[in-house]
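Structure record follows, encoded as structure tokens.
Apart from one protein chain that is not included, each protein chain of the complex appears where it belongs.
For reference, chains read A, B and C in written order, and residue numbers begin at 1 within each chain.
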Amino acid sequence: MGASQEIADAAAAAMFAEDRNAHAMGMIVSAVAPGSATVEMTVLESMANGLDVCHGGVVFALADTAMAFASNARGGTNLASNASIEWLAPAGGGDRLVAEASETHHQGRTGVYGVVVSGPDGVVAVFHGKTKRISDEGPASR
Amino acid sequence: MGASQEIADAAAAAMFAEDRNAHAMGMIVSAVAPGSATVEMTVLESMANGLDVCHGGVVFALADTAMAFASNARGGTNLASNASIEWLAPAGGGDRLVAEASETHHQGRTGVYGVVVSGPDGVVAVFHGKTKRISDEGPASR
Amino acid sequence: MGASQEIADAAAAAMFAEDRNAHAMGMIVSAVAPGSATVEMTVLESMANGLDVCHGGVVFALADTAMAFASNARGGTNLASNASIEWLAPAGGGDRLVAEASETHHQGRTGVYGVVVSGPDGVVAVFHGKTKRISDEGPASR
Partner (left out) sequence: MGASQEIADAAAAAMFAEDRNAHAMGMIVSAVAPGSATVEMTVLESMANGLDVCHGGVVFALADTAMAFASNARGGTNLASNASIEWLAPAGGGDRLVAEASETHHQGRTGVYGVVVSGPDGVVAVFHGKTKRISDEGPASR
């Protein structure tokens, strides 16, 4: 295992330990590597909106978390500056959602990421975002 | 009070009664009118990420909820198809956040909304999204 | 006329004199003030795509130019970092398009703008973007 994968693993472990929101939503990080991450969760009944489908903001939060793990897996502390989402199909209570984040571009302190969120019946949403490295010190060294 | 304000109030009451996610996050709807809505919440400690600032996805969810109330206040059932967010300043635990949604454009079944999310020290995020009316029957009549 | 309006007028005059692309597309700046601008153009036959409607990129360029004038009207040199557009109705050859840019938020070196592009039959597109001030020296002093 190379040094960059060790950095990715250490960053993910440190971030996850501190991320109370991810815990509260039942997310787990199932894979991480420099520039990529996979985060999963099951849609709870409490995450449904008035139309009885998973709140769009919940799907966004899952994708955004996957981007956070992917960007910090490069080392340093990276924050999202902007993001966009296309909701393509609804998710329902009990669905297992998988968000796969990968790097479209990375240069200097800036990263651009794409995240595809899938459920049992296919793609639920596509998300894109940009991150900025605000510190060279990463989550694992704080 | 005109008929359109009555529709807005009834839609908001019906939506809010059913929106378990908004309840779980402690949101309240402080104002609603045809095409606009204000939704507020206090950032809980459990909403912080590993950097001890409010998770970007939480700010997004608040803005997205404000757009949902604003769009459904026109009548019918309206769903978001896409949205984007600029995170401009961090929010911390205990901060009261206010999301004000207003209509940039509305024609036929399509609405375009802007939402400004403010905290105690000024603007935290700016959000934009598009909604589609998928049914002429609204939350209040289901 | 206040000093800030004088800055806006001087910046617009200097920018427009140098903007060969705006000239090539037939754009004119019909209004400018600190944080806002109106730019107009007529859709030429050469701007149509294979479907005989105005190319979406042309509508985007008009909106983007309006944001550029609005952001630089504050003083300094401001560049767009990202933008998004919703195309809501087609524009045809010969249509007069008017893009009105206004500031949603402005703090420090960052500005967030909304632009509504209208044609003879109503709104054609809604655009949003973010700008960064990269220099305190503006177009008028170069």
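FYI, contacts are C-beta pairs under 8 Å (C-beta built on N, C-alpha and C of every residue); 3 or more make two chains touch, one makes a residue touch a chain.
Keep in mind that this is a model prediction, so the values were computed, not measured.
*Asks:* Which of these, B:Asn49, B:Ser84 or B:Thr131, touches the one chain of the complex that we don't see?
*Replies:* B:Ser84
*Asks:* Which one touches the absent chain: C:Glu6, C:Glu45, C:Asp121 or C:Asp136?
*Replies:* Per the contact definition at the top, the residue touching the missing chain is C:Glu45.
*Asks:* From the list C:Thr42, C:Ser81 or C:Ser102, which touches the chain that is not on show?
*Replies:* Checking each option in C:Thr42, C:Ser81 or C:Ser102, the one touching the absent chain turns out to be C:Ser81.
*Asks:* Hey, which chain C residues sit against the chain that's not shown?
*Replies:* 14-22, 24, 45-52, 55-58, 60-62, 64-65, 68, 77, 79-87, 139
*Asks:* For chain B, which residues lie in contact with the unshown chain of the complex?
*Replies:* Output for chain B: 82, 84, 130.
*Asks:* Considering the entire assembly, which residues of chain A contact the chain that has been omitted?
*Replies:* Residues of chain A in touch with the missing chain: 84, 86, 88-89, 104-105, 107, 110, 112, 114, 116, 122-123, 126, 128, 130.
The working rule: only the chains that are shown with their structure count from here on.
*Asks:* Compute the distance, rounded to whole Å, between the mean C-alpha positions of chain A and chain B.
*Replies:* That gives a centre separation of 22 Å.
*Asks:* Rounded to a whole Å, what is the gap between the Cα centroids of chain A and chain C?
*Replies:* 34
*Asks:* Once you find the CA centre of chain B and the CA centre of chain C, what distance in Å lies between them?
*Replies:* 29
*Asks:* Which positions in chain B touch two or more other chains at once?
*Replies:* Those would be 84, 86.
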